[in-house]
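This report concerns only the one structure given below.
All protein chains but one are shown at their positions in the complex.
And then chain A:
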Amino acid sequence: MREERSDMSEDEDGGGGSAKSRGGGGAPPPFSDQVLENVLENVLQFLSSRGDRNAASLVCRSWYRAEAQTRRELFIGNCYAVSPRRATERFRRVRAVVLKGKPRFADFGLIPNNWGAHFHPWVCAMAAAYPWLEKICLKRMSVADGDLSLLAYSFPNFKELSLICCEGFSTAGLAVIAEKCRHLRVLDLIEDYLEDDEDEMSDWMSRFPETTTSLESLVFDCVGSAVNFEALEALVTRSPALRRLRVNHHVSVEQLRRLMALAPQLTHLGTGSFGSAAAAIPQGGNNVVDLVNTFAASKSLVCLSGFRDVAPQYLPAIYPVCANLTSLNFSFADISAEELNPVIRHCHNLQNFWVLDTVRDEGLQAVAATCKDLRELRVFPVDPTEDSEVSVSDVGLVAISEGCRKLRSILYFCQQMTNAAVVTMSKNCQDLVVFRLCIMGRHRPDHVTEEPMDEGFGAIVMNCKKLRRLSVSGLLTDKAFAYIGKYGKLVRTLSVAFAGNSDLALRYVLEGCTKLQKLEIRDSPFGDSALLAGLHHYYNMRFLWMSSCKLSVRGCNEVAQRLPHLVVEVIRDRDEDDDGEFVEKLYMYRSLAGPRTDAPPFVKIL
């Protein structure tokens, strides 16, 4: 579970991005200035926040140089905003890199394959510039096995690799990492899509060094193929520092028990299937008793996830650890409220809870009754279609708002909602930073009053004064956006789908939301004049995505001409013709690198 990285999605961007240039290096300074710079470096090395560092670098040339020399972690929010060469030339002593690629809507199939975000040019540049690199974290990048291989061979001190929502690599790449990165502490594979041919899978688990390892975290729940279990067991045995282990669904509950017995010091556990292997014949109740004892012995567990094929009879085994849990991910567990209740009743310290809507409103009521410290809730649909059954609704939302007053972040998929419930939440949960409500039926109004959902979302932006991220849904008129523009002064990320009546809606947002960084819009009736209303703001944003709206090539061209540092990409689906006036998908972002040279044929850069 990604509670450590939850700030990846509402990140602090600071002013103007992390690699903005203000004057470059220049000639070396005179001696006394050099002393000053050395002193400055000693001070600036303590600055960790990106925003602070960006600000410091703008003071003067001297500060710029000193800051560049002392920046250890490089955060690139858009891999196309700056070239690898420029980044590595400015920041010479980097030990950790965070790199993000595709826009979020790529996760939902809106961006054709091979669009870009290739890790390759970055790993090449870093291999040359940062021999002492220790950490790499990639999100939505296209990563090839060859890139992983280059990484493994280029960085002798490499310690931490996190790949989130990446694709393009396979178990063969993992094998090289395992084998060559002898100081590896963290290998976290989170919701990646591995290319694996059934016949050509690599036994990567056997490739870790045979001596004691420094592994602290091994997360591979997204790996679709089974791993060599004996090798995994042996690895756990010789990894005394292991604290986080998340296995994939091929690991049965019997196998899990063996792993847990070898690593009672675990703090984070992904339980894999949590069901029996087909071939293993359950020994009646004995298995459950053994499992309970194993959990009871795992006194450090604070985070549980997995439960991919959970057999309900095994759920009671986790009771011993529930009181210590701060984080529980049941979002792959098809369980009912009756099955959830005895578990959740014990989870007094829970702060993060992810669950499937199979638990229904009753399940959420049980959560609200016990989890008074809840900070983040995500309710996912077991049947993610527009016309699935109602399972959670406004009732559950209200219950949560009344029971979990400290809520900061919520993602809630549902089929029906009311303005009243959303208003109630806005008043009860004043700490909300992230509010993402997905009413799955498009254009669906308040199911009681049949009104648009304007008032509900309006109340959220009005009452939740700390709100930074908002996703809207349901039937929404321009009025909702007037509210957002008027009150959403801290909103950095806004997601809009199937909403609004006219260009006014988008204008309200672009003119009102002064802190807006990331705006993603689909299937809403916004055209060129609305797009042009944001010219004053686009350089302050990381990106704008608009698909299936009412944009034309002419309007996008005008933006491209007026804002030369903006890269304006028109993306069409492969089968479409090139010469239409209508823009199906627009993705635009500020960049110091100019138009990228790796764009595929279906991307036109204006």
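Simple rule for what comes next: a residue touches a chain if its C-beta (ideal position, glycine included) is under 8 Å from a C-beta of that chain, and two chains touch if they have at least 3 such contacts; residues count from 1.
Everything below uses one rule, namely that contacts and distances are computed from a predicted model.
One chain of the assembly is not displayed; among "WD repeat domain 43", "Auxin-responsive protein", "dolichyl-diphosphooligosaccharide--protein glycotransferase" or "SRP54-type proteins GTP-binding domain-containing protein", its UniProt protein name is "Auxin-responsive protein".
Among the residues A:D107, A:E338 or A:D598, only A:D107 touches the chain that is left out of the figure. Annotation: of A:P320, A:G363 or A:P381, A:P381 touches the absent chain (contact as defined above).
Screening A:G116, A:G146, A:P525 or A:P595 for touch with the missing chain picks out A:P525. Within chain A, the residues in touch with the undisplayed chain are 105-110, 112-113, 165, 167, 191, 193, 222, 224, 249, 278-279, 281, 308-309, 331-332, 334, 356, 380-382, 384-389, 413, 438, 440-445, 452, 475, 477, 497-498, 501, 522-525, 548-550.
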